[in-house]
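What you see is the complex with one protein chain gone and the rest in place.
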Amino acid sequence: MRVTVQFFARLRELAGCSSWTCEIADGATVADVWQAAEQQFPAIAAMAGRVSCAVNADFGRMNAVVHDGDEVAFLPPVSGGSATERD
Amino acid sequence: MRVTVQFFARLRELAGCSSWTCEIADGATVADVWQAAEQQFPAIAAMAGRVSCAVNADFGRMNAVVHDGDEVAFLPPVSGGSATERD
Amino acid sequence: MSALLAISSAPLALEPLVTALEERQQARGEGCGAICTFLGVVRRTHQGREVRHLDYEAHEALALRAFGIIADEAADAWPDTLLAIHHRIGRIEIGEASVVVAAASAHRDASFRACRYAIERVKQIAPIWKHEFFADGAAWVEGPVADPADETLRREAMERACA
Partner (left out) sequence: MSALLAISSAPLALEPLVTALEERQQARGEGCGAICTFLGVVRRTHQGREVRHLDYEAHEALALRAFGIIADEAADAWPDTLLAIHHRIGRIEIGEASVVVAAASAHRDASFRACRYAIERVKQIAPIWKHEFFADGAAWVEGPVADPADETLRREAMERACA
């Protein structure tokens, strides 16, 4: 099956790519998609363990099973909100 | 000597008067001015003890000595600020 | 540029106040990173009675003095923070703002605390009185006896701001 993978912010820069179509076996989880993404874009491994995910624009978990056509987004640690960081 | 006395809000309504010129002895305190005001406008006695004061547009104390030409304001309990009272 | 402390019978606006605060705060220390504001709006009901409108009266010169005291107290407690306080007087309709407080700071915690502190202090010591008009009469609302030197009141305001 195919899932669309989206990278944001620093992950996008590390991958050098914002959206990637991933071919993966049926029954794969989000974590499996991350492994496949690491194979394809080794630089993103630098952020392994500090990433959360969304599936089809809702928050997801790394052990969730993905389905054909799903959109999987990997999210670096966030920094929205006020413009002052350590306040 | 003469001091100008100002009444605000409910005190003004009770006195039926917003500004009154009070003739009072030298050395009188704000408390003495209040006593004189009570003589003149007995209805304000209803608020005795729940009033604060200002002299010449600065916060004052009831035991402060007043001087000729001073402006003495008597202030009912305040209720400015947000429009909801018990919040 | 808008005055930071004002009593006015004109409708209150939030944006000019925030702009005035930003401009002044940008020039100071770490600059302006956080602005917390509070608007008090006239409600339709009070203790179950339907409010028609309000009328605020102030000892204007003393109220400005009170706002200055509050701004000084806040500057002592949160040195990088700047306050603005505008209070409206006269007739105010349902849904209109009677008071706007804004606090600008480098950091958000100080902006929230200073803003909360300021509105608590306004209610405690500003010589401003609210006259509520109902369908069947009117009443003066009476809160605390205004005394800037009352340390119990001041501590209460600080506790609400910080805890």
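First chain written, first letter: the chains are A, B and C, and each begins at residue 1.
Everything that follows uses one rule, which is that a contact is a pair of C-beta atoms (placed from the backbone, for glycine too) under 8 Å apart; a residue touches a chain by one contact, two chains touch by 3 or more.
Quantities reported herein were computed from a predicted structural model and do not represent experimental measurements.
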Touching the absent chain in the whole complex: find that residue among A:T4, A:Q35 or A:S52. A:S52
By the document's definition of touch, the residue of C:H86, C:R116 or C:H131 touching the omitted chain is C:R116
Residues of subunit A (touch criterion as defined above) contacting the omitted chain: 6, 8-10, 13, 50-52, 54, 57-59, 73, 75-86
Contact residues on subunit C toward the hidden chain run 13-15, 18, 22, 26, 30-45, 94-95, 106, 108-109, 111-112, 115-116, 119, 160, 163
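As a working rule, only the chains that are shown with their structure count from here on.
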Of all chains present, which has the mean Cα position farthest from that of subunit C? A
Hunt down the residues of subunit C that sit against at least two other chains at once, touch-wise. none
Which parts of subunit B, given as residue numbers and ranges, touch two or more other chains? none
